[in-house]
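Missing here is one protein chain; the remaining ones are kept as they sit in the complex.
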Amino acid sequence: MSSAEIAVLPEREGFKIRWGDLAPFIALAVIVLLGTLINSNFMSANNILNVITRSAFIAIIGVGATFVVATGGLDLSIGSMLAFVVGIMILAMNALVPSLGAWAIPVGALVALVVGSLCGLMNGLIITVGRIEPFIVTLGTMGIFRAFITYMTDGGSLSIDRSLRTAYRPVYFGDLFGIPFPVLITLVIAFLGAFILYRTKYGRRVTAVGSNSDVARFSGVHVGRVRTMAFVIQGFCVAVAAICYVPRLGAATPTTGQLWELQVITAVVIGGTLLRGGKAHIWGTVAGALMLEVIANVMVLSDMVSEYLVAAVQGAIIIIAMLAHRFTSSR
Amino acid sequence: MSSAEIAVLPEREGFKIRWGDLAPFIALAVIVLLGTLINSNFMSANNILNVITRSAFIAIIGVGATFVVATGGLDLSIGSMLAFVVGIMILAMNALVPSLGAWAIPVGALVALVVGSLCGLMNGLIITVGRIEPFIVTLGTMGIFRAFITYMTDGGSLSIDRSLRTAYRPVYFGDLFGIPFPVLITLVIAFLGAFILYRTKYGRRVTAVGSNSDVARFSGVHVGRVRTMAFVIQGFCVAVAAICYVPRLGAATPTTGQLWELQVITAVVIGGTLLRGGKAHIWGTVAGALMLEVIANVMVLSDMVSEYLVAAVQGAIIIIAMLAHRFTSSR
Amino acid sequence: MTFAPTDAAGGAQEPPVLRTEDLSKAYGPITVLSDVTLEIRAGEVHAIIGENGAGKSTLMKLLSGHATPTGGTMSMFGKPVAFADAVQAEDAGIVLVHQEILLAPDLTVAQNLFLGRELSRGFAVDDRTMNRRTAEVLARVGSLARPTFRVGDMPLAQQQLVQIARALLDDRKVVILDEPTAMLTNDEVDALLGIVRSLRAQGVAVLYISHRLEEVEALADRVTVLRDGKMIGTWSAQALDQRQMAELMVGRELSMLYPPKREATTSEPVLRVEDLSVEHGRISGSFSVRPGEVLGIGGMIGAGRTEMIEGLMGLRPAQARAISLNGKSVAKPDVNAMMAAGLVYLTEDRKGKGLLLNEGLGPNLTLQALDLVNPGLRLDRKREGRSIQSAVREYDIRVRTLSIQAGQLSGGNQQKLLLAKVMLAEPSVVIIDEPTRGIDIGNKSQIYRFIDDLARAGKACVVISSELPELVGLSDRVLVMRSGRFVAELTGEDITEQNIVYAAASSGDDTEGRKHA
Partner (left out) sequence: AQDKEFTIAVSIPAATHGWTGGVVYHAQEAEKQIEAAYPNIDVIVSTASSATAQVSSLEDLSATNELDALVILPFTSEELTGPVEQVASNGTFITVVDRGLTDPSIQDLYVAGDNIAVGANTAKWLVEKLGGKGEIVVLRGIPTVIDDERIQGFKEVIDQSDIKILDMQYANWNQDEAFTLMQDYLAQYPHIDAVWANDDDMLLGVLEAVDQAGREEIKYALGGNGMKQVIEMVKAGDERTPISTPYPPSMIASALYMTAAQFAGQAPMRGSFKLDAPLITPENADQFYFPGSPF
């Protein structure tokens, strides 16, 4: 008798989960549809490509943030970290260009990856070894990174060497079979992220730690290491985003990446990852990043709201999207 | 051998709890001491009074935030909400001054309290009725409030009527028996907050909801109402801060209160309240707010760090304070 | 009190698998376990019995590395050992199945089982193999769950089986089961007993804690008794019967377990529920209770008893055609309306839904009855203090200090605190889900007397229980639920264990084979 019940429930359960998982994609589709209705220019190939390419930064960083959030953490320093990594990378490339020429670009990129990972490591170690709330630690390091980039740029801007610009430009503006490079890189990072999260031991442990860290500890999971590693992954992703970022404008300023952390966390959450940890949706995050960028784009294209109120409408749309999400997934 | 332990341990147990609770005050004392060493002017009566008076804003808002955080929530909209309430209050006062004269001030203040509480109510209802993460909802309303104040100021600034300035000034600059008004107001609000949190049934329910909302629900606690009410208290406190704020600067601009949310949450957390809810320290929050203000003050007084690096040093000090906290309370 | 230990340490030829010498544990100033000297041999089932709070779980945590002793030593096969954490103990072959559920709710069954020791092929985890092996152990423990179920979505009993399955995944030298059967019904218990026996046959030492003395009697080779954190002695199981065990535990003679039945009442029902429908009608039914009546609700795990009552209380989505309580009609299931009208519910999930584990006794005790204990807006600390005192006395909550947190109480004492909490609201109708889960035998009779007293005082009690003797011994009337429907109503002489089991499990052929022997 009880077998009947157990057999019946999971099917329903299964349906439920699938709806919930699809919610961000459905929401994205709805917003795209609305965009098309509101403005005929929205669907132009050019506009769509622009929007998708632009969303790469938030999506790439979001993949890392998904790891951090899945372990139950939070990283507020990502925007400033991006600026810092961009600054270091530009300094490195400019310093290397006399000796290495165009080879300064890959070497500089490598430097960025190392620096980004180290920044993440620092965040992770302070949090796990010092046992301090991630919110506070990353708020602190946010100030630190921001100050460093301001210092490095002298409050102004720090540009990449003129001779590297042309060689480097295609990393943002170029494409392969019509797919812009940043989009390709996003796909690679998201695939990698999904593989690590869903198919490796480490990924299992990430969700276990976020779900119940005591249980994970009793099961022999090195909770601190898993958490720290998530921050390292976050740092690495920030560095990848930095590598795509520099060829776009070729400079770092004290405002680079400002408030990106909020956008990234929003993308992660509207993508279906829970802030309390234990559940993670890499592809949802990517959809979330796209959603944010599309909303902003539609706002600009549609001439309906006063420029003062754009932020209000964006805020409202995000809340409404989450409400819709709640409805679809609780039904 | 165990009898020996029984004899020794109780002292340590007692000590431990008190250490943990005292940590923010000790940290504050240490920073004050450092300040005195670094700059002889720090301890001047004038400077100390200024710093304490100034910390009133963050402390008052922090009392409300302590409630929200204790229920396991988070309010990112407080900075923008402050700006919005300030804007509405100035509009109300300016509109009323022709008919009411100086009476426009108390009436305007009342309007502010109502508007603040309603803003909090809105946040609370969206979160509890819509069952959406507070992080996302308040990020959304943050954009909304910010947009409204930008709209109200037309992108510029909104000043209080000249005729009200003199009458209103003392609310920030005046004092009673040498104690500045904002400090008195902070004390009243903190006492009230502590009373509600520690001595009333509602306070009990706040901690219960934050510590395990299922248990609270099963015990007949209206979880949604308790949460919503915490946001209303938060809104009320924002309005009180707004009332103290206007006489100081006399105007609202689109950047009023920007990033205060981060400062407030930092004050709450370094005051010993846990972000995951269930534990709250009103007086710790007040100490936290003072700490932030003292750090900023010492940074201004000491000419040691490059202007660009002020933020870095502040971030570092906060992290170090938390680390010290951890050490004192885990010993 | 006249039995001398018949099998104190020693007497075995080969060195014991595990041996403790003067093992002690203190939490701060409180010593909860002192000077335990114990020997566990290969191929034996060694039962540990004792009252609530006697220190059984604490001892098991020490043996399995979940806690570190503050005094004494341990040795395995004659060699001294000390475990820094549970992982070291598991590496040494000792595994503990906790009294409380300790699983990651967001992971699947298989992911939980292999957490920390995932199998992999290359970089990728080998889900296929892990799921297959999980399915095997699940079948062994008689669980109907699938490896890919999310643990948090499963009933508590199924979660308990998953915990047991986790312990059996690898070969072990010592398997510790801390009240494994508290949440299980007969079928699962039978399956579990079979597993324990086969472990014993393989030479594994099994430490078995249970308040169900009939299980101990049926299973154990030796029995160790703890009382107040001290070891009373170890006996050969043949030397003791259930009554003697109980008396060793409590240190005094025990009175009758069940109070005598009351006269049947004929007064009008105080609670009448018509066509309650929960979970979109998957669970539905009508019932009523009269004042002075004890209504038992029986059924197998997953039958939907808990869900039905949670629905009635408005704690999960539900509709009802009509509910009347104390003569008033209640518009729709809502926890506050119910409580205001005098109906309280004691949850079966004391850790997740019953108690605030990080709070002290006061906040827990008064949470539900805040308005009653504190008539004004303010908290009445004095009255709260008095409530604590009287609850501790009345419900015999064994605490060594009143400033303890609920999470630090022993399992049974948590249950008593929970009982005290819901009773503080002075209800007229009480629904108790698994009233004696994890309660020792001495206190059981006390709780039974308590329920009886309530009924005699004219209150109505609904008791959901998976313990058949309890239903039989307490109830004036028993409703049996199966697949979300009431399938039988038993009264008077018809209330027997056989009838309940028959009603709960009949229909369907598959259950025939699984009926207990």
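By letter and in written order, the chains are A, B and C; residue numbering begins at 1 in each of them.
In this text, a contact is a pair of C-beta atoms (placed from the backbone, for glycine too) under 8 Å apart; a residue touches a chain by one contact, two chains touch by 3 or more.
In this text, all values refer to a predicted model and were calculated from it rather than measured experimentally.
Asker: Just list which of the chains on display the missing one touches.
Answerer: Answer for the hidden chain's contacts among shown chains: A, B.
Asker: Tell me which of B:Asn94, B:Ser163 or B:Gln258 is the one touching the absent chain.
Answerer: B:Gln258
Asker: Out of A:Arg199, A:Arg225, A:Arg248 or A:Arg276, which is the one that touches the chain we can't see?
Answerer: A:Arg248
Asker: Touching the hidden chain in the full complex, which residues of chain B are there? Just list them.
Answerer: 39, 41-42, 44, 46-47, 50-51, 54, 57, 150, 153-157, 159, 165, 169, 248-251, 253-259, 293, 296-297, 300-301, 303, 307-308, 310-311
Asker: If the missing chain were put back, which residues of chain A would it touch?
Answerer: Answer for chain A: residues 39, 41-42, 44, 46-47, 50, 54, 150, 153-157, 159, 173, 248-249, 251, 253-256, 258, 296-297, 300-301, 303, 307-308, 310 touch the chain left out.
Going forward, only the chains that are shown with their structure count from here on.
Asker: Please work out the Cα centroid separation of chain B and chain C, and write it as a whole number of Å.
Answerer: Here the centre of chain C sits 45 Å away from the centre of chain B.
Asker: How many angstrom lie between the centres of chain A and chain B, each centre taken as the mean Cα position?
Answerer: Centre separation, chain A to chain B: 30 Å.
Asker: So which stretches of chain A touch two or more other chains?
Answerer: Residues of chain A touching two or more partner chains: there are none.
Asker: Can you list the chain C residues in contact with two or more other chains?
Answerer: As it turns out, chain C has no residue touching two or more other chains.
Asker: Considering only the defined contacts, which chain C positions touch chain A in the complex?
Answerer: Going by the criterion above, the answer is residues 66, 85-87, 90, 102-107, 111-112, 115-118, 120, 123-125, 144-146, 149-150, 153, 158, 282, 300-304, 482-484, 504-505, 507-508, 510-511.
Asker: Show which residues of chain A lie in contact with chain C when the two form their complex.
Answerer: 1-10, 13, 195, 199-201, 203-205, 207-208, 210-212, 214-221, 278-279
Asker: Going by the contact rule at the top, pick out the chain A residues touching chain B in the complex.
Answerer: 76, 126, 130-133, 135-137, 139-144, 146-148, 150-151, 154-155, 262, 265-266, 269-270, 274-275, 306, 308-316, 318-319, 322-323, 326
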